[in-house]
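A protein chain is absent from this complex, but the other protein chains hold their places.
Chain nomenclature is as follows: A, B and C, assigned in order of appearance, with residue numbering initiated at 1 for each chain independently.
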Amino acid sequence: MFPGISLFPERASALAADVDHLYYFITAVAAFFALVVTIFVIFFAAKYRTKDPMAVGARIHGSIPLELAWSIIPFLISIVIFVWSASVFFDLYRPPDQTLEIYATGKRWMWKFQHLGGQNEINELHVPLGRPVKITFTSEDVLHSMFFPAFRVKADAIPGRYSSIWFEANKLGQFHLFCAEYCGTKHSGMVGSVFVMEPAAYQQWLGGNAGGATLTSRGERLFGDLACNTCHVSDGRGRGPSLANKFGSFEELADGGRVTVDEAYVRESILTPQNKVVAGYQPLMPTFQGLLSEENVMALVEYVKSLRASSEARAEAAATRDATPQEHK
Amino acid sequence: MAEALTAHGDHGGPHAHHPDLQHHFDTLEQQHEAATLGMWLFLITEVLFFGGLFLAYMLYRVWYPVAWAEASRELDITLGAFNTAVLIGSSLTMAMGVRAAQTGKQRATVVWILLTMALGLVFLIVKYFEYKEKFEHHHVPGVNFMFEGPQAGPAQIYFSLYFLMTGLHATHMIIGFFIMAVIAWMAHKKRFTPEWYTPVEISGLYWHFVDIVWIFLFPLLYLVDRAGHFA
Amino acid sequence: MAMSITQPRVDYLNHEHTLASWLLTKDHKRIGILYLLVVTAAFFVGGLFATLLRLELATPAGDYVAADTYNKLFTMHGVTMVFFVLIPAVPTILGNFVLPLMLGAKDVAFPKINLLSWYIFTTGFLFTVYAMVSGGVDTGWTFYTPYSSRASNTNVMATGLGVFITGFSSILTGLNFMVTIHRMRAPGLTWFRLPLFVWAIYATSLVQILGTPVIAITVLALAIERFLHFGIFDAALGGDPVLFQHMFWFYSHPAVYIMILPPMGAISEVIATFSRKTIFGYSFVAFSSLAIAIFGFLVWAHHMFVSGISVYSALVFSFLTYAVAIPSAIKVFNWTATLYRGAIWLQAPMMWALAFIGLFLIGGLTGIFTASLGIDVHLHDTYFVVAHFHFIMVGGAIMGYFAGLHYWWPKITGRMYSDIWAKVAAIIVFCGFNLTFGPQFILGYLGMPRRYWAYPPEFQTLNVLSSAGASILAVGYILVGIYLVASLFWGKVAGDNPWHATGLEWTTQSPPLPHNFETQPIVTEDAYEYAVREVKVG
Partner (left out) sequence: MAGHISPKSTYYAIFAALMVLTAITVGVAFVNLGSFNFPVALGIAITKATLVILFFMHARYSSKLTKLFVGTAFFFLAILLTLTMTDYLSRGMKTYPGGAAGSGYGVRTP
């Protein structure tokens, strides 16, 4: 209402409306109880006020039905709020299957975004309107937290693990990006903005900012440079399991457990391979901890994901490249 | 803790007929129950104090069973078992010491307490050798930690917990050792009577607690997967 | 105004005057006053930090203090207020003073340990003040790893040691009070005749005993990880930084119940006394204290909904958090019901108590927002959370502490403060408080993160309102200090029972005898029996 004061945050994502409706409901419930108690307190204090210190109140010890009433009713209301909140929470943390993948790393006092096309951005993020976007990110040093108030989403960036948030922007414009977990001197400087653009303008932006190779090709080059393909042969005869068409499927582990092959498992298998060895294989793989920056690990993850796309095409492309002898490090 | 209870009731209230009854208590019975209750409450805090480390232990054992198996095999099981026997023995001598104080046998109390101190010392000496062996093998977490094989990271967590848990336990042993010395000295001075032996009982409770902590530490740290299931 | 003070009677204040009689006292009443001095000092130190914070936040740009200094300021504000004001305030000052009197006992169970607790507390406080003076600490009062163990180069170890030491003072006080309540009640004083303040202190002691050791081991593990590079929380070795948060919040959430339960007990006393009637639903209010203490240990991870815990465990903790909110709601409803058909005597303590109900109500209800999973994703680590816990801690705990202080001040000092000024101060603090933390709810939903040295310009207006409120709040607190100290010199003699209240502490003289009671009191009736017997005028 007032030009200078914004009293309510902008609503720029599909889920923001759900969060706001839940917020209105809880505000209504809280306001109701606050008013009821305040009115009773003021009314009783005024009505039964006395100046005579020797006056004595009525002899009332309590009433079980009343106590039960104001225990059970608030609990039932709480259950309603809990269930509704849980459903909104699940929607916030459950990305649809087809999302635009973006990788990010938080490190002391900046966010670095990596688009699949190889574009890199610092503290700025360009996203298309109307498409679900999933950001998979981690931290390279201390805890951070990626927070988009306009999309009502937030998740901590924890070193050693991937976190992810997703949103579907439904409003054009520029919105805030904050770091919400205290991370030191310039914690308040680790901010930026997200630009929601028309899909056409977004494509045009992608074209204009094409960095070097796409993430997948960078991953493929790393896959070759680090001689991963000597063990991870695509037809499965190597010492390591074939990675073709592995992403998203279930993997049986040597110790009998089972795990979904997702970004987290691929990352963990690169950095600490001995923890979850695939059934039927020996823990021969050396650790790449400290040899690879988070960005390169993400490139490799993206490459492993791309193997899923068309394993046949990938296999024969790899075959042709193997045919032409290239010097492997 | 103990010194609060050993002091005399310095100024006798109107009804303080017994020298050991403190002014703000009505009967010796009330004072004894208050003291033991206070000690049990203190032991609750100790249970939760060690509980934090047991939480970390449980989590990382579930996350890194192979590392736990390999690292646990570095420990010398005979020394561990011997130490457990020593500590259970010291628990026995402590219980006998409390019993002697209850029945008013001053000399026997002193002997049993001294035996408990001796066994405690044996435990600490064995611990010293175990720690020395860890330093030699560079198994002490920190900058020059060395552990061959891929499990070096989680193994360092194992040894961090090993030193935290056994170090904390050893510190409690040392504190217990000095408390025993005070109790032995007081028993030698014939301070205790069948009506008033609370400090001995309190120290006994503390010592038994320290023994219980080791009863858990021994299997959790030394006996992880000796049968080679994981590694 | 100055009346001739005729006080020939011997009491715990005038029977000894040497410094040693204070520093080596074993009298629970004197130890309570010793705590009053240290906690009041800590309160003004913490308040000073708060003032500097609000001055910085009046402008969007970081132009009052440097970023590092700001980070140290909010950290030290948090550490000082949490560990040295909110946790000790009511139990160690009012509890120490009033608990033995309420039980009809001569002293607490372990007087020497009571004095030892005060020395441990003061040592911990001096240690933390040393850490502040010699460079401060900038990790936030939560000390989250890996920032605190790897990245911060400030006095994390010294502050951690100060907190570690002070923790033992809290443990020993809790232990002392529990044994006192179990073993040293007057004849006839059964559990259901105990004043509700004693129930609240008992529940608090339970939480102190069960929770404090866990933060002791957490701070110890952090110090060793930082000093010797052990690896428990180190992600590079495969450790989990979130494990620190689990261990920290296992204590720190029950700690907020340590902070709120004793003031709730004081409020139950004040409401019953100044409504001149027994509390509504005595056993429900008593058991709700215990329920809060026990359930309080099941909910800690609602501080961690977005910090990477699994989605399913977030469900469990969110549900349990709603369960723990119910006993607090029961208390508020019972206090309101107590006012019904009472004879409300609006003296100063009652004004503070009614202000407490108003503020704690809003604090409790905003807890429903932060407990809700869907909303907390947006609200976590924003100013909404800051406003919520200040409403509970400052609106609740500090207001409750002041209500209790105003209620028992005549018993502690034998003097009466100016009732007018006390009511004015209550109103100033109430208004200043709402102006300070009300706007922060709006800022929170707007998305302004916590611990920000500089913030986007569109948040400025609300922040200026908040800073203005903070100055009014400061005036209110200073006013309280002025007229209470003034009452020591010019206050009129209060008499033994100025409020004509029930309870054993009002049956003895004000200020009480060194050994509390001439003859051992025998209890023959329930706690707040105003309607039955005509109260003996002091």
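A few notes on this one:
To be clear about the criterion, a contact is a pair of C-beta atoms (placed from the backbone, for glycine too) under 8 Å apart; a residue touches a chain by one contact, two chains touch by 3 or more.
Here the structure is a predicted model, which means the values were calculated and not measured.
Remark: the omitted chain is touched by one listed residue; of C:Lys29, C:His77 or C:His246 this is C:His246. When the full complex is taken into account, the listed residue touching the unshown chain is C:Ile309, out of C:Ile171, C:Ala272, C:Val285 or C:Ile309. Here one chain is not drawn; of A:Asp141, A:Glu220 or A:Glu268, the residue touching it is A:Glu268. Residues touching the missing chain, restricted to subunit B, are 28-29, 32-33, 36-37, 40-41, 43-44, 47-48, 51-52, 54-55, 58-59, 61-63, 77, 81, 84-85, 88-89, 91-92, 94-96, 99, 102-103, 194-195, 197, 201, 204-205, 208-209, 211-212, 215-216, 218-220, 223-229 (touch as defined at the top). Listed by residue number, the positions of subunit C touching the unshown chain are 182, 206, 210, 214, 240, 246, 250, 297-298, 301, 308-313, 316-317.
Just so we're on the same page, only the chains that are shown with their structure count from here on.
In terms of their C-alpha centroids, the spacing between subunit B and subunit C amounts to 34 Å.
For subunit B, the set of residues touching two or more other chains reads 63-64, 153. The set of subunit C residues that touch two or more partner chains comprises 236, 238, 240. Against subunit A, in their complex, subunit C makes its touches with residues 62, 67-68, 71, 138-140, 144, 146-147, 150-152, 235-236, 238, 240-242, 275-278, 280-284, 306-308, 311, 314-315, 318-319, 322-323, 325-326, 329-330, 332-334, 336-337, 339-346, 354, 357-358, 361-362, 365-366, 368-369, 372-375, 377-378, 380-382, 442, 445-447, 449-456, 458, 461-462, 499-500, 530-532, 534-535, 537.
The touching residues of subunit C, when paired with subunit B in their complex, are 105-113, 116, 171, 174-176, 178-179, 182-184, 209-214, 216-218, 221, 224-225, 228-232, 234, 236-240, 243, 246-247, 250, 515.
Across the complex, subunit A is touched by residues 63-66, 150-151, 153, 230 of subunit B.
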